[in-house]
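Coming up: subunit A.
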Amino acid sequence: MQQNIHGIPLDWFIILSTTLFCIGVMGVLFRRNAIIIFMSIELMLNATNLLLVAFSAYHGDAAGQVFVFFTMAVAAAEIAVGLAILVVMYRNTKSVDIDVLNRLKG
Partner candidate 1 sequence: MQTAILILIPLIAAIAQLFVPRKYGKRFAITASLITFVLCLVTFLQFPTSGDYQYVTNIPWIASLGINFKIGMDGISMLMVLLTTFLVPLIILSVVQSETRTPVFYSLILFMEMALIGVFVSLDGFLFYIFWELALIPIYFICLLWGGEHRVRVTLKFFIYTLAGSLFMLVALVYLYLHTASHTFEIGELYRAGRSLDAPTQGILFLFFFLAFGIKMPVFPLHTWQPDTYTEAPTQGTMLLSGIMLKMGIYGVIRWILPTLPLALSQYGDYAMWLAIIGVIYASIIAITRSDIKRLIAYSSIAHVGLIAAGVFAGNAIGVQGGIIQMLSHGINVVGLFFIVDILQRRTNTRKIGSMGGIRQQAPFFATAFLILTLGAVALPLTDGFVGEFLLINGIYIYKPVMAVVGGFTIILGAVYMFRTYQRTTLGETSVETEKFLDLTPNEKAVLIPLLIMVIVIGIWPNIFLKVSEPAVTKLLSGN
Partner candidate 2 sequence: MTQDHLQKYLFLVLGLFAVLSALMVVFTKNPVHSVLYLVLAFFAITGEYILLNAQFIAIVNIIVYAGAIMVLFLFVIMLLNLNKETEPHKNPYLKFAAVITSGLLLIVIVGSLKAADNAIATPYQGGKGLIENLAEVLFHQFLLPFEVSSILFLAAMVGAVMLGKKDIK
Partner candidate 3 sequence: MQALTTRSKIAVNKKMTFMERIYIPAILGGMAITLRHFFKKKVTIQYPEQQREFAPIYRGHHVLKRDENGAERCTACGLCAVACPAEAITMVAAERKKGEEALYREEKYAEIYEINMLRCIFCGLCEEACPKEAIFLTDEMVLTDYARAGFVHGKDKLVEPMDKDKRIDVSKRQTKEVAEFKKHPEYAHNQVYTKSLKA
């Protein structure tokens, strides 16, 4: 178990999590459905978590993994609030298409 990671270069983790992160970014830019945008953001956070854990493991420092907890805590709290807002909004507009939300423009 000790040499668990030695086979895998850190670069691989960086590339993987960056790819996931960028897919998340793309999702935010690409989609109009608020829920999917929301999920893309979750994907971004998760990609970050992966990188944090990887760094943590390669540094031999538990702080990174502890930070992941806080990220998760934040993600959970964000979801709670975000979905609450979404539900409130849906009650009024019956839509979650973010482009419908353009009453504020102009």
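How were these candidates chosen? In short, all candidates are chains of the complex that A comes from, given by their letters.
As a working rule, contacts are C-beta pairs under 8 Å (C-beta built on N, C-alpha and C of every residue); 3 or more make two chains touch, one makes a residue touch a chain; residues count from 1.
Computed from a prediction, not measured in an experiment: that's the story for all the values here.
Participant: Sticking to the defined contact criterion, which numbered candidate from 1, 2 or 3 is in contact with subunit A in this complex?
Facilitator: Candidate touching subunit A in this assembly: 2.
Participant: Name, in rising order, each residue of subunit A that touches candidate 2 in their complex.
Facilitator: 1-16, 18-27, 29-33, 35-36, 38-40, 42-43, 46, 49-50, 53-63, 65-66, 68-70, 72-81, 83-88, 90, 96-97, 99
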